[in-house]
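These notes concern the structure reproduced below.
All protein chains of the complex are present and in place, except for one that has been dropped.
Just so it is clear, A, B and C label the chains in written order, and each chain counts residues from 1 on its own.
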Amino acid sequence: MQTFLQVLINGTGKGAIFALLALGFVIIFKATEVVNFAHGSLALAGGYVVAVLKPMVGWWSAAAAGITAAAVLALVIERLLLARARNASDTSLAILTIGVDVLVLTEVVRRLGTEASPFLGDPYDVKPLTLGDVTVGRSEVVALAVSVVLITAFFAAFRFSPWGVAMRAQSENREAAALMGIRSSRVTASAWAVGGALAGIAVLFLATQDFSGGGLSQATHGVALAAFPAAIIGGLTSPGGAVLGGFVVGLTEAMTAQYVDLDFAKVAVYLVMLLVLVVRPSGLFGRVVQARV
Amino acid sequence: MSDSNRAAGDMVPGDGRWWRIGRVAGAALLIVVLLALPLYLPGEWLKVGTWMMTGAVGALGLTLLTGQAGQLSLAHGFFLLVGAVSYAVLSGPAGDPTYIGFGLPPVVGLLGAVLISGLAGAAFAPVSGRLRGIYLGVASLALVFLGFWLGRALPAVAGSTSSGRLPQPFSIFGLSVDVSRQLSSLSVFGVPLGRDERTWYLYLLLTAIAYLLAQGAVSGRPGRAWRAVRDNETAATVLGVSVVRVKAGVFAISSAYAGLAGVMTAWWTGIMKPDESEVAGSYGVTVSIAFLAMIVVGGLGSLPGAVLGAALVFGLPVALPLLTQSASADIGSGTAFSPIVITNFAYGALIVLIILFEPSGMAGLGRRLLGPARART
Amino acid sequence: MSGQTTGRTPGRRDVRPLRVSEVTVRFGGLVAVNRVSFTVEPGSIHALIGPNGAGKSTCFNAISGVCRISSGRITLGDVDLGRTPPHRIAALGVGRAFQNLALSPTSTVFDNVMLGRHALTGGGFLGHGLRAPWLRRAARRHADRVAEICDFLGVARYLHTPAGVLPYGDQKRVDIARALAVEPTLLMLDEPAAGMNASETAEMAALIQDVRDELGVSVLFVEHDMGLVMGIADRVTVLDFGRLIADDVPSVVQRAPEVIAAYLGVDDGQGQPAVKTRAGGGFPGTGGGNGDPATSPRPGRDGRAEPDSREAMG
């Protein structure tokens, strides 16, 4: 029972961080229908800024700067590249983000050099909380709290703010939204900025001893790959689904590692995803689009 | 072609006499160059060439699936693995205490590997048939993870993660890959045809077969069915195309191509060894994405585009280190702009630039450059 | 697929009646087509009309097998189409052109039309990949036939042009050419004159009559342009709310009170019931130009979902 509780907590904690990553991914996809392969790079770039500024201005300011940097980078990618490649298909744009990803990743990893990989979770990392017999990393608890706050804020904005209305309108029907005077470029750009900021927040939890066991490095980028199945399980067009998907991924990994096989955990995540897709081809909450003749 | 067909006039690409002659002459020139290259290029550059051809075979398969039939797949790495492992097992020596092998002739092993990969692709059809777009793409990624796990869970089949198993040497018409011997009994004009030269010709032959098969299919009935399914499934059905069968078929064909590319990968690297990580390695996510990049950069659905894309995506990262690392230069520090760093920059920037300025890829660029030539009759 | 590699000779075909009997189609709880029966006689031009959401397209989809019927029977001669896999229906001699031009825009006109011969041709990946001589010979024969069909429809000069760059009217013709390439005994046209001006509509009417006269096939078409319908149809079936309200020769249908009521009920906001517009006879164009129901947006009726739109089914 104690082991089970520990596994449950492990999984939920990881899930909170996957949810943050997946949410950013979904927001970008929802607004632009671009699969952002550069999501890991956005996180890495934001994290690099935090690592550089941390010794100079302290953690809080550095974290704020890092989040801003990730948002700005996302914005730059959208304005400078994607917005100019409007004739390209969605698949081509996805590949374009792969090119961007290679560029950003290479440069950040080069800059990181051979120093020890920087850890970014100063206020909460390696300060475990013990509840009876089970332990939970403080990073995960903080991440969970931050995700809850952010996701609530996001849903409120999505539902009530003009930005949210515009974004929903655009995601429903791009042409109609344009007709109604909703400026597509502003919605698109803001979606990228929000997605980038979320990646910048996620990296503050990714590059911790508690979550990934490694500092900011090339490997951090690989961890971001876990956002894929999380976003897909929930349905690429559903922010709520992304959050749920994050927890499904976290729990599946933890449960499989304990009760099936440690090594099988990552495969299990993808198999669960495959199962979800076979039953619901657009994910749990994804919008079903059917062709007409 | 029929009279009415020819009567179609100026709009017909490739109907101009000069254009046709130019095309044939271009093809002939290409053949000359490709056949003569091994007599000039040093071994490491032949290795680069054979690696490009490996990519080309895989990319041809993927462009049929994704470009022609509209099914996004990130599972190419998995089918490469299936092909490579199948070859290693089918042609591997029987009675080996460590590794399972059937001791079949390598040619049978090659054909078997291609067939098994195709069947593996067909087996995924019930899932792939239900899914579309990015959902299909990420769903197919599951196969890569499954392969990564299976490869390590079955060391007697896929080779141990510790040292791997050796793929059986292969030889046909005197063209061969053989890691163990430096063949030099045969020579042309004083150039001994060693391992690298013969591998070049073998890979050239395989790539040419793969290309011509794809070309025939694309311009014929299968190609029309693929494009119909890509553009409108309901219309395709009404016009007599079995969408389910066509989708399963093209997935199988694409996987068979990937399987062949997998066998070529195993020959090229000289080892059958499961990847150490799901991201890096010869059969992982990065490779699957690289294949997708090839066909997009080359121009979705275009066969010459797939080959050019492969030359760029597989060739550039391998070729640049050869060019940029001079014999005397030291490695430098950890933050240096090392040749690999520069290579990665060039690779990333090229992808971005091509999609930015030529969304239909190198094939589109080619059409634009050759357009005026075509119009002249 | 089949070993059959030659096209059928036009003119000597076995044209059989299409019988739709007691057909019901449901989407979830909604009945889109309700116990509808009619027969398309061999060699006739048969129109299927009705206001928006009457179930015409659903009916078309049921005949061509792309939506399942809940009860009833659709037969072509003695073949039960409801029990035939959808992709085999073309081979039985049913060719269909689409309302929204389901052409492959990047493929050439030749390729698009040649697709119609999918069921008439054979050979898979290996056969075509290896360029088997018998397949190449057959392909040349089929290419000739495709060129002939395109010539017949007046689009032969575009044979090697991507279909997507053609003017709308020509794309419509390519679509019909593709349906004819199936070598149908029943040609189904979904709003062939939609979006066309008066002279184009007149050409289309002539074309449909030519097809019937020269090829001897039956033609079943859906159309909103009453002038076209009443001008060329041998028989008209009228649907409303998924039910059959009339099925007779044009002159009878025109006077049927149910039909007039149905059309008056869907006053399109132009103050001009559609039925009145064709009262002028001839080819009056299209109910006052922009009032053409085929070109205006198609909202569902008050309180009713549009049964033709699957998206609305949720």
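As a working rule, a contact is a pair of C-beta atoms (placed from the backbone, for glycine too) under 8 Å apart; a residue touches a chain by one contact, two chains touch by 3 or more.
Assume contacts and distances are computed from a predicted model.
Student: What is the protein name, per UniProt, of the chain that does not appear here: "Sarcosine oxidase subunit delta family protein", "Branched-chain amino acid ABC transporter substrate-binding protein", "NADH-quinone oxidoreductase subunit F" or "Glutamine amidotransferase type-2 domain-containing protein"?
Tutor: "Branched-chain amino acid ABC transporter substrate-binding protein"
Student: In the intact complex, which of the presented chains make contact with the chain not displayed?
Tutor: Answer for the hidden chain's contacts among shown chains: A, B.
Student: Given the contact definition stated above, which residue among B:Ile209, B:Val318 or B:Leu356 touches the chain not shown here?
Tutor: Considering the complete complex, B:Val318 is the one touching the chain left out.
Student: Sort through B:Ile271, B:Ile295, B:Ala311 or B:Ile351 and give me the one touching the missing partner chain.
Tutor: B:Ile271
Student: Pick out the residues on chain A that sit against the missing chain.
Tutor: Within chain A, the residues that touch the unshown chain are 3, 6-7, 10, 14, 109-110, 113-117, 119, 121, 125-126, 128, 130, 133, 135, 137, 208-215, 218-219, 222, 253-254, 257-258, 262-263, 265.
Student: Could you list which residues of chain B touch the chain missing from the display?
Tutor: Touching the chain left out of view, chain B contributes residues 20-21, 24-25, 27-29, 31-32, 35-36, 39-45, 47-48, 51, 152, 160-164, 166, 179-182, 187-192, 196, 268-271, 273, 275-282, 314, 317-319, 321-322, 325, 327-334, 336, 338-341.
By our rule, only the chains that are shown with their structure count from here on.
Student: What chain sits nearest the middle when you go by CA atom centres?
Tutor: B
Student: State the chain with the largest centre-to-centre distance from chain A, centres being mean CA positions.
Tutor: Between chain A and every other chain, the largest centroid distance is to C.
Student: With chain centres taken as the means of their Cα atoms, state the distance from chain A to chain C in Å.
Tutor: Taking the average C-alpha coordinate of chain A and of chain C, the gap between them is 48 Å.
Student: Let me have the rounded angstrom distance from the C-alpha centre of chain A over to the C-alpha centre of chain B, please.
Tutor: Distance between chain centres, rounded to whole Å: 32 Å.
Student: Could you grab the centroid distance between chain B and chain C? Build each centroid from C-alpha atoms only and quote it in angstrom.
Tutor: 43
Student: Send over the residues of chain B in touch with two or more other chains.
Tutor: Within chain B, the residues that touch at least two other chains are 232, 234-235, 238.
Student: Two-or-more-chain contact residues of chain A, please, as numbers and ranges.
Tutor: Residues 293 of chain A touch two or more partner chains.
Student: Report the residues of chain B in contact with chain A in the complex, numbered from low to high.
Tutor: Touching chain A: residues 66, 72, 127, 130-135, 137-139, 141-142, 145-146, 148-149, 152-153, 232-235, 238, 277-279, 285, 289, 292-293, 296-297, 300, 333-337, 341, 344-345, 347-352, 355-356, 359, 361 of chain B.
Student: Okay, in this complex, where on chain A does chain B touch?
Tutor: Going through chain A, the ones touching chain B are 29, 35, 37, 81, 84-85, 87-96, 98-103, 105-107, 110-111, 113-115, 222, 225, 228-229, 232, 236, 263-264, 266-267, 269-271, 273-274, 277-278, 281-283, 286, 291, 293.
Student: What residues on chain C touch chain B, complex-wise?
Tutor: Chain C residues touching chain B: 64-66, 85-91, 96, 98, 102-107, 110-111, 114-116, 118-119, 121-126, 128-131, 135, 139-140, 143-144, 147-148, 150-151, 156-161, 178, 182.
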